[in-house]
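Only a single protein chain was left out; the remaining protein chains are all shown in position.
Now for chain A:
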Amino acid sequence: MTAPDEVRAAVAAAYRDEWGQVVATLIGLTGDWDLAEDCAQDAFAAALATWARDGVPARPGAWLTTTARHRATDRLRRDATGAAKLRQLAVLERAPLEWDDRAEIPDERLRLIFTCCHPALPFPARVALTLRTLAGLTTGEIAKAFLTSEPTMAQRLVRAKRKIVEAGIPYRVPPAELLPQRLSAVLAVLYLVFNQGYDEEDGHRALAAEGIHLARTLVRLLPAEPEARGLLALMLLLEARRAQRTDDGVLVTLEDQDRSQWDHALIAEGVATLDEALALRRSGPYQVQAAIAACHATARDAAATDWPQIAALYTQLARFAPSPVVDLNRAVAVAMAEGISAGLALVDDLAESGTLDGYHLLPATRADLLRRDGRFAEAATCYEEALRLAPTEAERRYLLRRLSEL
């Protein structure tokens, strides 16, 4: 007998580490996504009882995968009616049933993640499918994180799985010629998962951790892909200062954050991960964003920030991923590096282009630069405009404070 707490902890840990692998293997063997999820669920339920009686196995992942496969075989034997099901059963029965203790279990998660993030699926479905099949979140948890109802999310998942089968989306790691494009689709999904959790105070925090966990897995599976490492580095560096971003419900800008309270272990890991990515010598947008985050994270204090370097990095980022938001960030860096007027000129150009109309950070940035320049009356007008557009309470409180300080 193993203590109940110990078993629960072991099953919880296995769920986190092995769920995706169990599901991925079962999909690989049967091609049936629902069957794979159901049998994985059964295997984890069985683990609670069996591990309490027999102890936690040496290789929980192998135990769970074998158990899930037995379940799948049983179900197919019982329900096998059509030719397709009989074919699945034949494949299952032909595949070696027990893994040799020395043999490595082939990691199928890479096939799973590329299939979940296939560009023929709608973007929200890619995100939901990744969280369900790879990370093991329940449909209810995913629905809550994306502020939709559980039936809506369930339907999104059903439709996506149906399209995979009916449109013939292959269950595979894309060949070399498709890999860069498909990998960037995967990275976009993981970054969205992370960001969905990043801005939340508590409720959706789990998603940020999930994003990091998935990015770590991807780096392990694709060690030669610098952008996967770049994304992981970016997440770690942002996560390191997350707790200091608000104080008592008010946004705290980078400049005013208590740097001693940043998570310096995460910063060290983020910087090391970025260095590994850069050593592969193929730059990309996530590496550049991570490099910008690293500039901030490693500056002793706000005044020591290497703004010329950050401005150069934003120029590089604009080449990889042109966007007016990147231009706005670059304008701030230029203001800090070369002088307020140079930055303001760039902000004015952006305002004139109209591409950021309605985006609260445009007037907020302008206000901030005008304030630094001592032009308080103009700054006040811009803060008021930003206040009208700001989407979160924390930002509105921050803007109000700035306005009252003018």
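As a convention for this text, contacts are C-beta pairs under 8 Å (C-beta built on N, C-alpha and C of every residue); 3 or more make two chains touch, one makes a residue touch a chain; residues count from 1.
As a convention for this text, contacts and distances are computed from a predicted model.
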### Query
Any idea which of "C-type cytochrome", "Transcriptional regulator", "Transcription initiation protein" or "4Fe-4S binding protein" UniProt assigns to the chain that's been left out?
"Transcription initiation protein"
### Task
Tell me which residue among A:P122, A:P170, A:G339 or A:P391 touches the hidden chain in the full complex.
A:P170
#### Entry: Per the touch definition above, residue among A:L178, A:A272 or A:L406 touching the missing chain
A:L178
### Message
Just checking the interface: what residues of chain A touch the absent partner chain?
### Response
118, 120, 166-170, 174, 178
